[in-house]
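Shown here: the complex without one of its protein chains, the others still in place.
Per-chain numbering from 1; labels A, B and C assigned in written order.
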Amino acid sequence: MQPDNSHVLSATGIDKIFPGARALNRVDFSLRRGEVHALLGENGAGKSTLVKCLTGAYRRDGGRILVDGVDADPQSTLEAQNLGIGTVYQEVNLLPNLTVAENLFLGRQPKRFGLVNAREMNRRARALLAEYELDIDVTAELAAYSVAVQQVVAIARAVDLSGKVLILDEPTASLDAHEVAMLFRIVRRLKERGLGIIFITHFLEQVYEISDRITVLRNGQLVGTRETAELSRRELIAMMLGRELVQEVAAEHGAKSEAGEVRFRFRGFGRKGHIQPFDLDVRAGEVVGIAGLLGSGRTETAEILFGAERADSGTAEADGRALDLTSPRAAIREKFGFCPEDRKVDGIIGDLSVRENIALALQARRGWARPISRSEQDRLADDYIKALDIRTSDREKPIKLLSGGNQQKAILARWLATNPDFLILDEPTRGIDVGAHAEIIRLIESLCEKGMSLIVISSELEELVAYSSRVIVLRDRAHVAELTGGKVTTEGIVEAIAAGGRADA
Amino acid sequence: ADMTVGFSQIGSESGWRAAETTLTKQQAEQRGIDLKFADAQQKQENQIKALRSFIAQGVDAILIAPVVATGWDEVLQEAKDAEIPVILLDRKVDASDDLYMTAVTSDTVHEGNVAGKWLVDTVAGKPCNVVELQGTTGSSPAIDRKKGFEEAIAGHDNLKIVRSQTGDFTRTKGKEVMESFLKAEDGGKNICALYAHNDDMAVGAIQAIKEAGLKPGTDILVVSIDAVPDIFQAMAAGEANATVELTPNMAGPAFDALDAFRKDGAAPAKWIQTESKLYTQADDPAKVYEEKKGLGY
Amino acid sequence: MNPRYLPLTATVAIFLIAYAVCIAQYPNMLSTRVIGNLLTDNAFLGIAAVGMTFVILSGGIDLSIGAVIAFTGVFLAVLLQATSIHPLVAFALALAITTAFGALMGAIIHHLEMPPFIVTLAGMFLARGMAFVLSIDSIPIKHPFYATLKGFYYKLPGGGRITLIGGLMLVVFAAGILIAHRTRFGANDYALGGGTATARLMGVPIAGTTIGIYALSGFLAGLSGIVFSLYTSAGYSLATVGVELDAIAAVVIGGTLLTGGSGFVAGTLVGILIQGLIQTYITFDGSLSSWWTKILIGLLLFAFILLQKGLIHFTGRRRRYA
Partner (left out) sequence: MTSTLKAYALRLFPQVAALAVILLMVSIAFPGFFRLEMQNGRLYGSLIDILNRGAPVALLAIGMTVVIATKGIDLSVGAVMAICGAVAAACITSGYGLVATLLVTLGTGILCGLWNGILVAVLDIQPIIATLVLMVAGRGIAQLITEGAILTFNDAGLIFIGGGSFLGLPMPVVIWIAFGIVVALLVRRTALGMLIEALGVNRRASMLSGVSTGVLLIAAYVLSGLCAAIAGIIAAADIRGADANNAGLWLELDAILAVVVGGTSLLGGRFSIAASLLGALIIQSINTGILLSGFPPEFNLIIKAAIIVLILVIQSPRAQTAFAFLSRPRAGEKKTEQEAK
């Protein structure tokens, strides 16, 4: 490829080899000034790896990188930043122990008399976040805020850092529609300023809404780069999967079995400061969706149902029998399962293998004295790796080396392996590719058919509508509405959320 | 009590020191002295802190067993400024002698010397390979006892120190090091005598010698320093040959000097030296053991 | 109040309460002498603990400081005894060596990806061993300049003194606070403690920061060694054994998390004062046997930690797991 002046960033023949896996195989990629370039592919296709090679986070094993037509060889993210490349990495949610302002200005704090000027830094941080309609205490530790807020801060930081190129690796995974719209406004503004923007996501609507060109990777190889306007959804999916997707998800609706008897009954369940007491009935074989804005208390609801936070009021019963939900262990004994939202902190056991991660919950329930034999573990792992199409070179690979989406699938497998009666999924499809997305939704439906009860939290309303028989809407940490039957539509949910006006920023 | 005395003890690293503490407390009690005791846990900085605290409290006199010889000028000067007499116990310091009233100590170099002389006399010109178990590397008794012993055997070419390692003044290390000495010197056949800087190490080493199938006291002569009760047991059993006494009763003479000073202002001599008495198997070790047993060693 | 300052406030409160209790029992403990002593006697420990705070904030640990202090003392004593160079030159030399030593440990930790615990443990053996090799005797330092330095002090009413070294400790703490909270290096230090991988992706110069942190700790250990040699006018290879544990305890009592990333340099000062207070109290009491002294120190340590936990718990600090 010839260096081209319209290209702010171009890479040719990028290679990256991990022990036991070739993540990138001679990938070419170029980014024009003033374009939004979507980088797509299945989980484990190599998108994040490519981004890390481009920004010096990984040392590449081959290939050439040009910035503004000049050879560049960033050895670290610091050098990449100095080249004008700002990046939001997948998973990396900044440093939880620093304040919001420190996170935003780490390494480039305003100085006065050679010392960091904290007041000025905080002022600028507030100003910066105001653009994102985020009015939070910037002197508080980042850890005090939800994943979504952290994500917005990460984006704000990267945008502020990027002079030429902005790279966003699944930035919208934990954002709701409102935040996404805001992000897109900013992206468009940057685009007008002539920045090149790389955008990685699994939401195809977003791809079509914002991107100008699309590059697709599969198994670490470049499939092709196309103009978005000339590429149909069908073609795109075929490029990504290497085959046609049998059916598209959102299309089908109504396969939901009309559920039977109420099986789980929660009355006045709640915890002060977390979620107001609520009533909830869940039938066998039904999916109850939970919708709400960021911070509306969806995760809190899930945590309290699972005993991760102990309820301080209310009762829970199954088939008329009182349930002990005072700790996750107790909940698991009652055949509950919970797939948490923040997979890095609450989900994966990074250094352990995929096999062990899948077997963990089952083993914990059986107790230490009754080990699952190695062959049984192998079988379990292989089954789920196949069933959920987890892309890993080997079931003994430490799970932290898997791509984000594949980690998510492994955590899901951990809970399916325990064969629960009541499964809570907090954002189960976050960061999962179209193919797997369809698989997971199909899986949810088949679990229902087997009589399992599910609670699913998702920011993707279409998805929620697709499989929920009922949707509970949350606002300001309280259950405010329950939509049933024909009211379970995207519009219905949005209306219910909006009913009291937007809760907070 | 009509008198308050602060006592800064090094710590309680050995039985000997525990005995010294016990005896000091006993002596104070007998004389109706209110003793403020401070354990420095082997740290000089803690001793300095303790001295300063004593000064701040306004005690009438201070006893100190200094962990190391150097570094006392400033705090002793402070005590002097506050007109509090200081008496050194058991070890001396490297400071001008008008900063303290007197020092009640044994002469540690002399102790090594006594042990060495005994060995010289005992082997009487026969060639003899000596192994040495040193005290904690860098501690002043270890340095002095080594020096004194070397001085005593200097000029006697029949005596040769073939191995010298630290046993940290402890039984465990004494035993471990002796084991390796035995291995290194042809199963112990090359060794004619053991000199240990304290009795504890000697007791450990005696066990090692026995386990190697040799007879301590006969095959290998054992001489050490301190005269703690357990070594008398070994001597009674014929397993140790000699020990040099370091009396734990340093406080008695110290309080005597203090009393005399307070009564009629008589400044004592700057150094009250305690006796470094040699005990051998001829001194009825079983009886000495019974005498010493109850002293808190 | 910002919840970040809660542990610090709790620690200060505990110190004040404890001091009040001590005074109630021994009114003499209110004297300026005791306060002056608290500063002077803990000067070397405090200075070293500032370095330790930086190391711990970055998620590391430095076990070598006690040995480095001893080494510095012996080095100075040998140098001043054997040559006729001026102590200030000797100080500069000592600081250069200990700083380089710290930097070397930092470089090994970073470049060979070895755990700090072990690297600095080996560093501890090495520094103590070097001290032994220089001299196993304790060597007095008789240089007149030492006397001059000791002559600088500010006399407080009531007989207490703020000595040069006590003042130096306060200055070091002030500088430490400034570096931790008002420089990029300080922010990078906290960033490392928050997670090395994340910090790297955020563009923190990991290598430079890690090496800088251990070099700083080495420098401050060297400074502490100088202070200790002034304090005792001597160099001794067996001095300051286990000081690293005292320093770690001071840092942790001061509210810094051993896992790194959270805490304050100022807290360490309070930690040092609390430890000094415990010791002063025990000496004032003066009736404890050696063993009860140890047990009491352990129990008081436990009580302080518990109290701190309790205060933080009851003032309700909700923190998400990070």
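Following the convention adopted for this analysis, a contact is a pair of C-beta atoms (placed from the backbone, for glycine too) under 8 Å apart; a residue touches a chain by one contact, two chains touch by 3 or more.
Predicted model, so just to flag it, every value in this text is computed and none were measured.
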Touch list for the missing chain, restricted to displayed chains, reads A, B, C
Filtering A:Leu9, A:Leu40, A:Ala308 or A:Leu323 for touch with the omitted chain leaves A:Ala308
Touch with the missing chain holds, among C:Gly129, C:Gly159 or C:Gly208, for C:Gly129
The listed residue (A:Phe338, A:Tyr384, A:Phe422 or A:Tyr467) that touches the chain absent from the view is A:Phe338
Even though one chain is not shown, subunit A touches it at residues 17, 19-22, 25, 219-221, 306, 308, 328-329, 332-333, 338, 340, 345-352, 356, 359-361, 363-372, 374, 393, 414
Residue list for subunit B contacting the dropped chain reads 12-15, 17-19, 21, 134, 137, 163-166, 168-173, 175-177, 179-181, 183-184, 200, 203-204, 207, 211-213, 230, 296-297
Note that subunit C touches the chain not displayed via residues 108, 111-115, 117-119, 121-123, 125-126, 128-130, 132-133, 136, 245, 248-249, 252-253, 257-259, 289-299, 301-302, 305-306, 309, 321
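Everything below uses one rule, namely that only the chains that are shown with their structure count from here on.
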Contact graph of the chains (line, ring, star, complete, other): line
Per-chain C-alpha mean nearest global C-alpha mean belongs to chain C
Winner on contact count, chain pair B-C
Chain centres computed over CA atoms; the one at greatest distance from subunit A is chain B
Between subunit B and subunit C, the Cα-mean centres are separated in Å by 33
Distance in whole angstrom between the CA centres of subunit A and subunit C is 44
Each of the following residues of subunit B touches two or more other chains, namely none
For subunit C, residue numbers touching 2 or more other chains are none
Interface with subunit B, subunit C side, in the complex: residues 26, 28, 31, 33-34, 37, 40-41, 44-45, 132, 136-140, 150, 228, 231-242, 276, 279-280, 282-284, 286-291, 293-294
Given the complex, residues on subunit B that touch subunit C span 6, 9, 11-12, 18, 21, 35-39, 41-46, 48-50, 52-58, 68-74, 94, 136-140, 143
The residues of subunit A that touch subunit C in their complex are 57, 76-78, 80-81, 87, 89, 92-99, 102-103, 106-107, 109, 115-116, 118, 139-141, 143-144, 273, 345-346
